[in-house]
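Left out: one protein chain. Kept in place: all the others.
Coming up: subunit A.
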């Protein structure tokens, strides 16, 4: 779902971020209101069509979908076995989510983060009368996306360091150094933002 932009020369890549996000919302509403598996089937077909039109490598898209597929399988099992909704109904619910996850992944893979942030900044701008600073919210979003792989890397590093010292499973041994690293990174990041011309007082007007 958080798959980063993958550049290709395609019409889907050139569509404005607003069109893609608006389309995703409209399709989501459609999938949830159409009866039975129709919504899921139509959204799935649309997703496959867009996948071909966007010229994205199927392997990469499948890799992005790996984690959601695991979650959906668990959801399917839970719905069918524990919630007692029946196999058919659970399958329809999971198919709906799977189709929407595919579409959402395609949106993130074909839209530059900067374009997405511009869009969110415009949308958050509607909340300016309530005292919301849209530029700050948009930057927060951008930093979240940028720092997810970096934090994953830090977790891996700390784990390896602990293993090298013979600690296999210890929450404290993982979280204490990780927190220290995160706070140091946050300090450095704040300085870097300032050094690169970001002004926290700018309200994005």
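The rule is simple: contacts are C-beta pairs under 8 Å (C-beta built on N, C-alpha and C of every residue); 3 or more make two chains touch, one makes a residue touch a chain; residues count from 1.
Rule of thumb we're sticking to: contacts and distances are computed from a predicted model.
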Refer to UniProt and select, among "NADH:ubiquinone reductase (Na(+)-transporting) subunit D", "Carbon-monoxide dehydrogenase large subunit", "sn-glycerol-3-phosphate transport system permease protein UgpA" or "ATP-binding cassette domain-containing protein", the name of the complex member that is left out.
-> "ATP-binding cassette domain-containing protein"
Residues of subunit A touching the missing chain are 4-7, 112-114, 142-143, 145-146, 149-150, 153, 185, 188-189, 191-199, 202
